[in-house]
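Apart from one protein chain that is not included, each protein chain of the complex appears where it belongs.
As written, the chain order gives the labels A and B, with residue 1 at the start of each chain.
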Amino acid sequence: MGLEAKLTQDGFITTTIDAIVAWARKSSVWPMPMGISCCAIEMIAAADPKYDIARFGSEVMRFTPRQCDLMIVAGTVTYKMAQVVRRIYDQMPDPKWVIAMGACTSSGGMYRSYNVVQGIDQFLPVDVYTAGCPPRPENLLNALMTIQEKISKTRARDFQDIIPQKLELINK
Amino acid sequence: MDKIKKVYSDEKIYKKLLEDNNLTIEDALENEMVINMGPQHPATHGVLRLVLRLDGETVIKVVPELGYLHRGYEKMAEDMSFIEFIPHTDRLDYTATMCNNVAYVLAVEKLAGVEAPPRAQWIRMIIAELSRIAAHMIAIGTFAMDVGAVTMVMWTFRERERIQEIFDRIAGARFTTSYTRIGGVASDIDDEALKMIKHFLDTFEPGLKDMDDLMLHNRIFIERLEGIGVLTKEDAISLGVTGPNLRASGVEYDVRRAKPYLFYNQVDFKVPTYSEGDSLARYFLRGDEVRESVKILYQCLEKIPNGEVLANDPKKVLPHKTEIYTKMEELIHDFMIINHGINPPVGDTFFSAENPKGELGFYIVSNGTGYPWKMKIRSPSFCNLQAISKICEGAMISDVIAIIGSLDPVMGEADK
Partner (left out) sequence: MDIKDLVLQTLKENFTDSIIEITDFRNDLSITVKQEKLFELAKFLKENENLLFEMCKDVTAIDWATRKNRFTVVYHLYSFKLNFNLRLKSNLETEPYQIQSVTPIWQSANWYERETYDMYGIEFINHPDLRRMYMPEGFEYHPLRKDFPVLGIPESLPLPQKPE
């Protein structure tokens, strides 16, 4: 293994704080499984022994938003549910990312009807859209890897303004 | 902002809960309290929301709140032709997609007066039973996970994954299959797929035994569920509960036996029943049903004949894709059916089939055009859920989880 080999040779490595923080962040993304409908089954399938999401450090599915940094919105979001999804998103600590899993969440999909939100990007900032109805587990893993790539490019100071901003909002 | 408040105030629910009791908000510890469970809760199997009134840990009253996944199927069905609606049936009970496909096309065939050729009907039986196994695997696994046995869900998903592979081979999609067509099935089942099914059945039995060994010799599991959430026979009938939940309460009612469709009258199978009506009985019953399905599948593999998989009724049944590209007449028929629909006669029919969750019924009203004037989906999960408020009364709050798991609702079809 790369890192261990280096450590036994020299005993130290040189890197930036940004790189090591981003590396740590991307290797243990804890998903919040917002399983609403059909896609939830494929999301569970991604965690089962065959597809094994644990390979990417994301097997810790936490059902409380307070412990998560990635929200996987899996399933059709209706207007009634949108309020709930948004509320759960607000409870997640920063920094946080969102995967829109499947056609329904991305664009309303096959549900052109009165009660379905035509794309969750109307009320949530989405990082990765996943195609498919529902997407195969491989596709979800691909989305997760894309998120990891995105995280690896972040710097620690990208998020340093967020907390003061939030405090300001609360004080207002 | 005002409007949001107006629409989402839960006043009526709370009012309902506050009826005839001495609840005061000031002193929650001294009095009864109201807590909210869901819609985002790991054990509610989707987006079910329960509002509970508690005295300590004892549940006094439960008000279920549905509609968080109301997608408007019935409205959309009025706006699309009979064939267009087939993919939508996949997403009703998304744990057993093939069963829904089969039930829907049988309902339309009853209305239109089409009959599928024998081979297609046997194929439908095979896929429906495979789908039933897959659905019960999810039901058993998630139920065990809800009460604390996480290993189980890994094991059941391993078996389910193998069924998905077979579906992948048969229909070209592992999950949302849309395999059936009015008057038959989309494509013939090949020998490779039949071999895969045979292999699956042969190796499934040991896996099932492992699961039984894990759960049924487990004292914690048995004691956790025995006598929890008892649903009596009279209540079950009056509340309209169907499927495994009804049979666990001692009523031997299975649509496959009571009103045989396809060739269920030509295969030999038992309808397992239990008299206890508690969560444990509902768990056992699903295991028994899986074994019966295996039995049916073996018989189907033996009896399946050769022949066509689409009925010869050009005005109502879509022709084979290969013929559309080579023959003029087939092309015209395909064009007419896609554009104008199959035009069943004026009238209304109700057809119901036995799904893993219970009795799935379609009530279709036709006015003679290619679009249904009305389509009502009688979804089993919706009716089964109605029993929750009855059987949760007097239970402990931790038992509510076990009860939901044992009733096994799927919100996709409960909310429609």
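By our rule, a residue touches a chain if its C-beta (ideal position, glycine included) is under 8 Å from a C-beta of that chain, and two chains touch if they have at least 3 such contacts.
None of these values were measured; they are calculated from a predicted model.
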| item | value |
| --- | --- |
| Among shown chains, those touching the left-out chain | A, B |
| Residue among A:Arg62, A:Arg86 or A:Lys150 touching the omitted chain | A:Arg86 |
| Candidates B:Leu106, B:Ala120, B:Ala171 or B:Val251 - the one touching the absent chain | B:Val251 |
| Contact residue for the chain not shown (choose from A:Ser27, A:Thr64 or A:Gln122) | A:Gln122 |
| Residues belonging to chain A that touch the chain removed from view | 79-80, 82-83, 86, 90, 112-115, 117, 121-125 |
| Touching residues on chain B - with respect to the absent chain | 3-4, 6-13, 16, 66-67, 70, 72, 74-76, 78-79, 110-111, 113, 235, 237-240, 251, 253, 258-259, 347-350, 352, 359, 361, 363, 365, 373-374, 376, 378, 382-383, 386, 415-416 |
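Methods note: only the chains that are shown with their structure count from here on.
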| item | value |
| --- | --- |
| CA centroid of chain A to CA centroid of chain B, Å | 30 |
| Interfacial residue positions of chain B with respect to chain A in the complex | 4, 8, 39-42, 46-47, 67-72, 75-76, 87-88, 90-91, 94-95, 138, 153-154, 157-158, 160-161, 164, 174-176, 411-412 |
| Chain A - residues contacting chain B, complex | 34-38, 40-42, 44-45, 48-50, 63, 75-76, 78, 80-81, 83-84, 88, 110-116, 133-134, 136 |
